[in-house]
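A short worksheet on the structure shown next.
The other protein chains are all here in position, but one chain of the complex has been omitted.
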Amino acid sequence: MGLEEKLPSGVVLTSVEKLAGYMRKNSLWPATFGLACCAIEMMAAGGGRYDLARFGMEVFRASPRQADLMIVAGRVSNKMAPVLRQIYDQMAAPKWVIAMGACASSGGMFNNYAIVQGVDHIVPVDIYLPGCPPRPEMLMDAILKLHAQISDEKLGPNRQKIIQEVEAAAMAAKPTHQLKGLLA
Amino acid sequence: MKREKNLSAGHGAFGSADTGDTSGYGGLVRTSTSWGSSERPFGSYFDEVVDDLERAYPDFADAIEQVVVYRGELTLHIKREKLVEVALILRNKLLFEVCLGVSGVHYPTQTDRQLHAVYPLLSMTHNRRIRLEVSVSEADPHIPSLVEVWGGNNWNERETFDMFGIIFDSHPGLTRILMPDDWRGHPQRKDYPLGGIPVEYKGATIPPPNDRRSYR
Partner (left out) sequence: MSTSSGPIVDPYASSLETTEGRVFSVTGGDWDSLVTEIGATKEERVVVNMGPQHPSTHGVLRLILELEGETITELRAGIGYLHTGIEKNAEYRSWTQGVTFVTRMDYLAPLFNETAYCLAVEKLLGITEDVPERASVIRVMMMELNRISSHMVALGTGALELGALSPMIFCFREREKVLDVFELIAGLRMNMAYVRPGGVAQDLPPNTLTKVRDTVKELRRDFKDNDKLLIGNTIWMKRTEGVGYLDLAGATTLGVTGPVLRSTGMPWDLRKMQPYSGYENYDFDVVTASTCDVYGRFLIRMNELEQSLRIIEQCVDKLEALVGAPVMVADKKIAWPSQLALGGDGMGNSLDHIREIMGTSMESLIHHFKLVTEGFRVPEGQVYTAVESPRGELGVHLVSDGGTRPYRVHFREPSFNNLQATSAMCEGSLIADVVAAVASIDPVMGGVDR
């Protein structure tokens, strides 16, 4: 407040973290990882009515090396799982993952031998998006939440601190089946 | 030809027996109708098809185990040794040009005939459909391949092998097609578990569909 009022106009103050976050979120390029029904809703989100181009995201990069965001859209079978991991590994940091749909988040309705029960068994997921399939507007909401998350991401030692805090909290937390939910 | 234990006969109304059942439905006993060969006349074009086949194939009585007509569909149960001959005659003489794939079914209670392979056939010339069914036992699950007769059966036979373990002799490349290549077991057999895991919710854990108490 004090310093900015005394600066000449045309100068903006920011922090490295905020600037980096702003840059990263404003043009996330998704990698094509459409597997099943959710992929069709993802394509519809890129279409004319629910336009992803307004976020700079209509370019779905075929090559993971050029992509920042992997939207895992659809059910991941056991045969596809190593491929998923390989594509994730081929992406360059910083990279984010949205698990789109119930099947990617948790195995969905397919609780059986063939489907991986949630892609977080294979890749670290930033946003879980439920739905079967989620509407394009829900996908955009997930992307906007991811944008908010990215613009607030810390860098350097701040980042290490946050990661450690989150991990400690997760280790100390009560397991889900012991929480008091609606069934208790 | 009789099946020894029919499918729908049995005890109890619930599939899984180890969850507590206080309903009394566990004492239910069901009997079922037996499946036998259908009597002539079969109706619509089925008589014509069976007659044509009998005329074109002298070994008819030896090869065809049963002729079943149910819900307007004809099923010919064939011995596996004669399968290729019958298939060739059906394709060449009776003009069933298209085979719509192979479907496997596993009946674990039918001793010596557990694995069935069902071939629906379509004749575009005559606009007719019939079905061939071959039964083999789990101990010797070999069926001659029909890829030479209808080339489209290639992948279908691979799928039936993958899912049921039926080995198609002289198939050009019998490998797994839907499961990963190093998978062990044949998933769609009845003794292969569904493989679900229990799901955690807040305050409860729900068992997977194969473990829940359910109606049979």
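To keep things simple, chains are lettered A and B as they appear, and every chain counts its residues starting from 1.
The definition used in the following text is that a residue touches a chain if its C-beta (ideal position, glycine included) is under 8 Å from a C-beta of that chain, and two chains touch if they have at least 3 such contacts.
Just so you know, these numbers come straight off a predicted model, no measurement behind them.
Note that the undisplayed chain, when the full complex is considered, contacts A, B. Only one residue from A:Lys6, A:Arg49 or A:Lys174 touches the chain missing from this view: A:Arg49. Interface note: of B:Gln114, B:Ser135 or B:Asn154, the residue touching the hidden chain in the full complex is B:Asn154. The chain not displayed touches chain A at residues 32-37, 39-41, 43-44, 47-49, 60, 62, 64, 74-75, 77, 79-80, 82-83, 86-87, 109-110, 112-115, 132-133, 135. Although one chain is hidden here, its contacts on chain B can still be listed: residues 6-8, 15, 30, 32-33, 35, 70-73, 75, 97-101, 103-106, 118, 120, 122, 124, 127, 129, 131, 150-156, 159, 165, 175-182, 184-188, 194-195, 209-210, 214-216.
We adopt the following convention: only the chains that are shown with their structure count from here on.
Listing the residues of chain B that touch chain A in their complex gives 178-180, 187, 192-197, 199-205, 208-209. The part of chain A that touches chain B in the complex is made up of residues 78-79, 106, 111-114, 117, 175-184.
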